[in-house]
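Removed from the display is one protein chain of the complex; every other protein chain stays in position.
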Amino acid sequence: MNAAVGESAVLLALAGAVAGCITLVLGLVRGRPTLLRAGRTYTWVILLGAVIATLALQHALITRDFRLQYVANNDSLATPLLFRITAMWSNLSGSILLWGLVLAGYLAAVAVHFRARMTDPLVGWATAIGYAVAAFFFGLMMTVSNPFTTIHGATPTDGPGPDPLLQNHILVAFHPPLLYLGLVGFTVPFAFACASLITGRIGEGWLIETRRWTLFAWGFLTGGVILGAWWSYQVLGWGGYWAWDPVENAAFIPWITATAFLHSVMVQERRAMLRVWNLSLVIATFSLTILATFLTRSGVLESVHSFNNTGIGAALLTFFGVIAAGGVGLLAWRGDRLRSPGAIDSPVSREGAFLANNLLFGAFALVVLLGTVFPLIAQAVNGEQITVGAPYFDRMTMPIVVCLLFLMAVAPVLPWRKASAEVLRRRLFWPAATAVAVLVACVAGGVRGFNPLLAFGLGAFAGASALRQLILATRRQGWRGFVGRANGGMIVHLGVVLIAVAFAASHSFASRTQLSLAPGQTTRYDGHTFTFLGMRTINAATHSAVEARVRVDGGQVYGPAVSDYPFANEEIGTPSVRSRPTDDIYLTLAAPPAKAGAPAVIGVVVEPLVMWIWVGGGVILGGTLLSAWPGRRRRPTDPASGLPATRAASGSGSAPGPDELEPEPAGVTAAGLS
Amino acid sequence: MRPVWRWAPWLVLAVVAVVVLVVGTPRHSHPSLQAETLHIAGLVRCPVCEGQSAAQSDVAASVQIRNQIQQQLTAGQSQSRILSGLVAAYGPGILEKPEAKGIGLVVWVVPVIGVVAAIGGLAVAFARWRPRRTPMVNAADRELVAQALRVPPGRGDGGEGGRAVDGGGAGVGGGEAGDVDGR
Partner (left out) sequence: MSEVRPGVSGVRPGRLRRSGRVRWISLGVACGVAVLVAVLATSGPASQVSEGSPLIGKRAPAIDGRSLLGTGHVELSSFSGKWVLVNFAASWCFPCRQEMPQLQAFEQQHAQTGNGVILSVAYDEGDVSNLVSYLRSQHATWPAVDDGSAVVNYGVGTIPESFLIDPQGTVVAKYVSGVVAAQLDAVMTKASGGLG
C-alpha cells in the first residue's frame, strides 16, 4: 500500500516535471502565452506528488511497514517516534526524496511569488529549468534510488534501525532538513541566472528578482552547516566540531561561493559591473551543491557521512557535468553581451573591497575544493595514497580568514567610488582603538600566542567596525537601523566575528588529557576538578550503555557513555559536555573499567569559548532575517549616489541609510553612465 | 593642526599593537612532553577511523601511535624523524598534511598560483580602467552639479563624502551614503 502510493506519487511528480518542462519550453520557443500559463500549473502536480510520496514514506516508517526495503534497513521496532520520522533522511534514497520535497516547495514558492508574470520569458525559462532539476531528482527516485522498493520474499519482523549516530541526538531532526533547504534553495537563483542568459536579459533584473531567495538559501545553509558542526560536537566524541571532513567541506564550498556572491551582487546592483562574475558564482554555487551531493552520496571519499552507493554516484556526477557544462556554455555564448559599462575608479573603495572579498572567498573555495578532492586526483595520477586533513586546511585557510577579518573591519566604512586616507583615518579610529584595547586586555589577562592574539585583535576591529555602522544607522533611523541588507549584514558580521574568535580560542587553547580514575577518586586538571563516582548501566529499548558518573567542579554530575547497539559493528561513544560561556568541558569514556571497582579512563577536553560558536550562528541567522526584512524603498527618482536633492528638500533630516542600497533602474543607469 | 599630526593617534595605536603582539608572542616555548606528543599526533591520521587525527581518536592504533611518539620524543628524536618513521611504515597517506614534494606539491602551490594570478588580473583590470576615468563633462552636467550644490547647507551626510572624494567623479561619490560622522 505505502509502496504503491509512494511510487505512483513519485511517478506523478516526475511526469509533472517532465510535462511542465516540455510545455514551458514549447511555449517559450513558439511564443504561446497559453502554454506558459498551463506550464505553471504543473508546479502543483510536482508538489502534490512530492508531498504524497513523503507522507507515504513517513507513514511506512512510523507504522514500521517492513515490506519496504528502506524501512527494513532504517527502522526497527525499538526506534522511538522522533527517530522513525528522521529515518527519512538517515539513508540515501529517503534523503533524495527529502531533496525532491524541498525542491517542489521552492518551485511552488516561485510560482506563487511570480504568479503575475508567468508569461514573462525570464520567469518561464527559470521555471522550466527548475522543472528540469526536479525531473532529474524524481527520475533518480524512480531508478537508482527508489525509497519504495519492496522486499522480495518474507517480510522481516524487525530491522536494525537508523545508524546509531543518527539516533542519539535531537539535532538529527534539524540539521539535514536545514542543510537541504539551503542547498536546494540555490536552484532558484541558478534557474534565474540561466534564464537571464537564455533570454539575453543579462542586466540586473534576474539579480534583483532572486536577491532575497539567495539570502534565504544562504541563511538556511549557514544554519545547516553550523548545526552540523554542533551535531558532530555533541555526538562524535572527539571533542571538536569541525574536522574538515570531505562531506563537511562539500556543504561548505557552496556556502563560500554563495557568500562571495552575496557581496559581489552589490557591486553589480550599484555599478552594473561584474556581470559575468556574478553569473559564474551562481552557476558555481549550484553546481557545487550537486557536487556536494555526489561526494556525500557516492562514497568515493572516506567520511563519516558517506552512504556508499555507486549507482547514484554516476547519475549525480553526470548531472554535475551537465549543469557545469551548460552554465559555462551559456556564459560563453552570451559573453559578448555581458560587457560591463562601468569601471572601478580606485582599489580603495567599497567596490574595491568587494573585489578583494571575492578574491579571498575565491581562494578559500579553491583551497577547500582542492584539498577535498586532491586525494582522488593523486590516486588517479600516480596511484599514491595522500591524505589532506585538518592541518593542511588550517594552515592554508588561516591567512585567508585573517585577511577576511581585516577586510570586514575596513570595508563597511569605505565609500563607493574612492576613499581618501582622511576618510579611513577618521572612520576607523574607534574600531582600531577598540582592537588595540582588546589586545592590551588579552595580553594583560595572560593570553599568549601570535595567532590567537591576531584573531582576537582583528575580531575586535571587525566587530567594532560593524557596531559603529549599526550605531550610526540606529541613531539616524531608529529601529530601522537594524533592518535592511546593510544593517542586517552588519549583524551577520558580528556573528561571524563571534565564530571566528571562538574558533581561534578553542583551537589555540584547548587542552586534552585522559584521566584514569578509581571510583571515588578526585583529580584536578586545567583548573577543574573531576570526581569519578562510579559506573551505571543503562538499558534502553534501542541499545545498552555503560555510563561513567563524573562530578565536575563539585557540582553537577555528567555521564559520558559507551553504547552498544545490537546491529552496529562497534561500540558508539557518547560524550557529555558541560557548556559555560567561558569554557566547555567535554567528557568521553575512553575506556570503561576492566572490572567492577577498577579505574575508568575518562577523556577530558577543556575548550574555551566553544559556546560562542553556536551563539554566533544564532546571531548570523538573526542578521540574515533582518537583512531580508523589506527596507524602506528609495524612490526610483532618487539617484543611487550623489546628493539626494529631493530628500534633502523634503526636510525629513533622515539621510539615506546604508540599507537603501535597494537597486532601481534609475540608479543603475546613473552609475553606468558616469 | 597640520595634517601629519592628525595621524599621531594612529601611530600610537600601531606602536601599542606591535608592542603588545611582540610581548604576547612567546619566543621560547617549552611545551610539555604530552603537549608535544599531541601536537605531532595531530599531524598524523588515525589509521582506522575516518577524518580524525591520531591525537583525537582513542582507538587502539591511535593509542599505540601516541605511545610510540612519546617514547621517541623521550629518546630525543626530532619531529621530522618521527614523522618520516611513520611514513616508512604506513606510507605518505598517514600524514594529515601532504609533504610539499612530488604530487603533494600541487596542493600547496596551486592556491598560491591562483591568488597571485587573480591579483595580477585585477591589477591589469585596474590599469585598463584608469584612462577611462577622465570625466565627460558637458554644460548640462555642470548645470546639474550647480543645481545640486545649491541645496541648503546643514545636512550632515553630504559633507564627509564630499570631502572624501578628491575630485574623482564630479558630483558623484557621495561616499558612504548617509554616514553622519561629520556631525
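Letters A and B name the chains as they come in the text, with residue numbers starting at 1 for each one.
Basically, a residue touches a chain if its C-beta (ideal position, glycine included) is under 8 Å from a C-beta of that chain, and two chains touch if they have at least 3 such contacts.
This structure is a prediction, so every number in the text was calculated from the model and none was measured.
Engineer: Which one touches the absent chain: A:87, A:129, A:282 or A:331?
Structural biologist: Of these options, the touching residue for the absent chain is A:331.
Engineer: Decide which residue listed in A:77, A:377 or A:518 touches the omitted chain of the complex.
Structural biologist: From the options A:77, A:377 or A:518, the contact with the absent chain belongs to A:377.
Engineer: Considering the complete complex, identify which of B:89, B:113 or B:149 is in touch with the unshown chain.
Structural biologist: B:89
Engineer: List the chain A residues touching the unshown chain?
Structural biologist: Touching the chain left out of view, chain A contributes residues 276, 280, 287, 294, 298-303, 306, 308, 310, 314, 317, 320-321, 324-325, 328-329, 331-332, 335-336, 338-339, 373, 376-377, 379-380, 385, 591, 594.
Engineer: Where does chain B touch the missing chain, residue by residue?
Structural biologist: Residues 47-48, 60-61, 63-65, 67-68, 71, 85-91, 94, 131-132, 134, 136, 138 of chain B touch the chain absent from view.
Note that only the chains that are shown with their structure count from here on.
Engineer: How many angstrom lie between the centres of chain A and chain B, each centre taken as the mean Cα position?
Structural biologist: Distance between chain centres, rounded to whole Å: 22 Å.
Engineer: In the complex formed with chain B, which residues of chain A make contact?
Structural biologist: Chain A residues touching chain B: 238-240, 243-246, 302-304, 343-347, 350, 355, 359, 362-363, 366-367, 370-371, 374-375, 377-378, 381-382, 384-392, 395-396, 413-420, 422-423, 425-427, 429, 432-433, 435-436, 439-440, 442-443, 447-450, 453-454, 457, 472, 475-476, 512-514, 573, 588, 590-591, 603, 641-643, 645, 648-649, 655-658, 660-661, 671, 674.
Engineer: In their shared complex, at which residues does chain B touch chain A?
Structural biologist: Touch list, chain B to chain A: 6-7, 9-10, 13, 16-17, 20-21, 23-26, 34, 38, 42-43, 45, 50-53, 55-58, 91-98, 102-104, 106-108, 110-111, 114-115, 118-119, 122, 125-126, 129, 132-133, 135, 147-149, 151-152, 155-158, 160-161, 163-166, 168-169, 171-181.
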